[in-house]
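Removed from the display is one protein chain of the complex; every other protein chain stays in position.
Presenting subunit A:
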Amino acid sequence: MNVILLLLPIALMLGFAGLVAFVWSLRSGQFDDLDGAAWRVLDDDTQDRE
């Protein structure tokens, strides 16, 4: 059963990492414009955007 003591923290850490990543992406505005992002991929990003 000792393997559980190793696996549990790993599972929790992975989950927690996912949560942190989500909160970070939300705060940095990555979910603000989902439709626009789909189009921007096709755009040659020549001009310098701030």
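Everything that follows uses one rule, which is that contacts are C-beta pairs under 8 Å (C-beta built on N, C-alpha and C of every residue); 3 or more make two chains touch, one makes a residue touch a chain; residues count from 1.
FYI, contacts and distances are computed from a predicted model.
Asks: Which name from "PadR family transcriptional regulator PadR", "Anti-sigma factor", "ABC transporter ATP-binding protein" or "HMA domain-containing protein" does UniProt give the chain that's left off?
Replies: "HMA domain-containing protein"
Asks: Could I get the residues of subunit A that touch the absent chain, sorted low to high?
Replies: Contacting residues on subunit A, toward the hidden partner: 1, 4, 8, 11-12, 15-16, 18-19, 22-23, 26-27, 32-36, 39-40, 42-43, 47, 49-50.
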